[in-house]
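Take a look at the structure below.
Heads up, one of the protein chains got dropped from this complex, but the rest are sitting where they should.
A and B label the chains in the order they appear, each numbered from 1.
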Amino acid sequence: MSHYREGAPITDTRAPDGPLETRWERRRFDARLVNPANRRKLKVIVVGTGLAGGSAAATLGELGYQVTSFCYQDSPRRAHSIAAQGGINAAKNYRGDGDSVHRLFHDTVKGGDFRSRESNVHRLAEVSTQIIDQCVAQGVPFAREYGGLLDTRSFGGAQVSRTFYARGQTGQQLLLGAYQALARQIHAGTVRSHPRTEMLDLIVDGGRARGVVVRDLVTGEISSHLADAVVLATGGYGNVFHLSTNAKGCNTTAIWRAHKRGAYLANPCFTQIHPTCIPVSGDHQSKLTLMSESLRNDGRVWVPQQAGDPRAPGDIPEDERDYYLERLYPGFGNLVPRDIASRAAKAVCDAGRGVGPGGLGVYLDFADAITRLGRAAVEAKYGNLFEMYQRITDEDPYAVPMRIYPAVHYTMGGLWVDYDLRSTIPGLFVIGEANFSDHGANRLGASALMQGLADGYFVLPAVIGDYLADGPFGEVSAESVDEAEDSVRAVVAALLAVDGDRTAESFHRELGKLMWDLCGMERGDEGLRTALARIPELRSEFWRRVKVTGSGDRLNQELEKAGRVADFLELAELMCVDALHRTESCGGHFRVESQTAEGDARRDDDAFSYVAAWEHTPAGPVLHREDLVFETVKPTVRSYR
Amino acid sequence: MALKSVPARPPESRTTVGRLWSSTVGKKAVMAVSGAVLLLYVVAHMVGNLKAFAGQESIDGYSAFLREFGQPILPHGGLLWIVRTALLVAVAAHMTAAIQLARRARRARPAGYERRPKVQGSYAARTMRWGGVIIALFVVYHLLDLTAGVLNPHGVQGEVHSNIVADFQRWYVVLAYTVAVVALGFHLRHGIYSGLRSLGVASAARAKAVKATALGVSVAITAGFLSVPFAVLFGIVR
Partner (left out) sequence: MNYTLRVWRQDGPAAEGRLVDYEVDGITPDMSFLEALDLLNERLVLDGEEPVAFDHDCREGICGMCGLMIDGVAHGPQRATTTCQLHMRSFDPAHPVVVEPWRAHPFPVVRDLVVDRSALDRIVEAGGYISAPTGSAPEAHAVPVPKPDADEAFESAACIGCGACVAACPNGSASLFTAAKVTHLGLLPQGQPERTSRARDMAQAQDDLGFGGCTQTGECTAVCPKGIPLETISRMNRDVLGGLLRSR
């Protein structure tokens, strides 16, 4: 049985044709402008205050639009972008090491395993340099060298040093920059801020996105906000796996409900599993903590050769250890890209050679580095990470090797957008991790921050005027508003009415385990079909047995969680449909059926060089393909052997 | 959620003092400056007291000198009255600010915690308000005792040495002075430390120096003041 139907392909992505290098410039020139007096009459809603939403709302406010901003946290400053550690890429070539816009473009297309659009990625690389200028002007305290100039480091397999950073808190510092710009606009009255407010539906009227239905998380009040355009910047949906490096509140609700209102969702199965996270310690684990990728520069990854070896790591002699990354990938060793390192860890653990509780972990050993560089040097480089590790695990990584295991980290999939960041619903724009992004099937380290800020500061503000030039779009019909509000009220009432015997958390945990096992690091036909059979059952069980205490008219965190889990239960099914239909392996999507003799991913460019954009219909998902054309970078096999 | 908004405020004062007074940071600066005036006085006072060790003529002469200073341009006791006026203004500013800030603090933290372990800050920091009150009460007593002479067994204006000796032969007077001076020492220790910070002088580099200065000055003043009563009590000064 097929789980989906075919629809018409997508042919127009609104990207100008002609030379790649000048497409963005030409698009900006061609985009219609809105004069300042008219901007004041135009309303824009921005949902989300992360790097993408915060920077967009601030910039649109500066331009003079009437902006309304929402986030579910108690302050815009707490969006999950705050947690990004490593850094942000930009093609500044300050090192003179041969970096350029073209090289960043090239690396990103290749890193995405040839499943992203050349036009978008090139634009991203172009804009990257302006981001650094903007952030420095705002006072972002990037790391500097003794001469006072900006420092950079290399990251995620790139051969050049193009990653700008602020200790291990780059995301925090960039987000505070955007937040402060936003605060300035709130003070100036161009932006109205609504923290602790969750978007629960999109209002579509006359074929255009015209507003959102939100729930005030403190008073429980459900209300509508209307505008001439709606921007979603609500981040990723990695929490569909329950355990991930995402914040507890990260959700799919905003994009999923927009999807149900007609926005296509692209490549939902493309998820990134990060190889270096602290392993799960018990059943009550609530989230996973990332340990920066930079640790792999000096740590050596190994497991005992013998399955189930009960000895402490220090008692295992050198020749009974398997430094499997160094053995399998002698060229790159411990520095292979994320997807490869993650899968290799899974393979050794599946073979029973994993370490720590449940055998789900591998050692990341710094003994050699400490001998070679001295403890002080290791401490200077990684001190804060070691401390964080010790705090969580109560083990001293200077004395005992760290234990790490892969964890869900980022979702490349998201709402489909064209070159102008428009979704398939006119007037609905999607930016940041919430869109299906410029990262193809695998995101390179330090590129998500770049994309979020590129979208928010530079791309969206430059193209949104072309849409708004036709506005204001007049009154929104009362029926559309009522219908959306009623449907939100119905969902809230339904959740409260079940009064069953299981917590929302327990369903989330079960769904997460299912997705991790069957649609996680490796996906196979059989497993995906099992998942597709199980998810609807779980969903119906949810609606029969979930228990939400309290009422809807005040702060009710149980209700919030249940609503999010309900949406994850729907999204999960589409992810599995997407994963099942893409029978090739590419980037973060590894199909067991499509691998080389050595166990590497095998792409199938003839059959799958397209974006899978899914339409929601009552009769099930409909697939619209957008073919990818590679004129500048020719698809090659990614090999790290 | 209904947002907490910044309440409207009256138009800002056109005078610098008005602007300072309307801000908590400015008010603290006023306290620091008035405190510094008082501190200068206290230092001078303490040094003057030490003349008791040099004998009767020395300290009585000093007292007379203070009253005659500046004659004939100033009337008799002129300097003293100028100093007293300055002190009065300083005490008034200092106390008013302290009271206003304490009331503001109480409004800002109306409820306590169920369990509150020993606080992190210093003892001196926690006793500023009560210490100030003890000092103020003491000053009143002290003026009645040694300035007006009303509460002094000898009580003759100008005969400073005899007044002091008469006073401090009684252990409970020495005790009262000791309590007050130790309170002053604590008050000054945190006061100097805090005052320098209120005025923005304490950078990270100077933090240690600020702390050491505060401790050194307050110990010196405490010791200096206490030396006289104890010297009398133990018969060293007679």
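Basically, a residue touches a chain if its C-beta (ideal position, glycine included) is under 8 Å from a C-beta of that chain, and two chains touch if they have at least 3 such contacts.
Quick caveat, the model's predicted, so the values are computed rather than measured.
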{"item": "From A:506, A:530, A:583 or A:632, residue that would touch the chain that is not displayed", "value": "A:506"}
{"item": "Option touching the unshown chain, where A:392, A:533, A:607 or A:629 are the choices", "value": "A:392"}
{"item": "Residues belonging to chain A that touch the chain removed from view", "value": "55, 58-59, 62, 73-78, 80, 82-83, 92, 94, 130, 132-139, 141-150, 166-167, 169, 172-173, 176, 179-181, 183-184, 186-187, 193, 195, 218, 247-249, 281-282, 284-287, 289-290, 388, 391-394, 457-458, 461, 501, 503, 505-506, 547-550, 554-558"}
{"item": "Where the unshown chain meets chain B, residue by residue", "value": "1, 3-7, 9, 12, 14, 16, 19-20, 23-29, 101, 104-105, 107-117, 119-122, 125-126, 128, 190, 193-194, 196-204, 207"}
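The rule is short, and it goes like this: only the chains that are shown with their structure count from here on.
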{"item": "Chain A-chain B separation of Cα centroids, rounded to whole Å", "value": "61"}
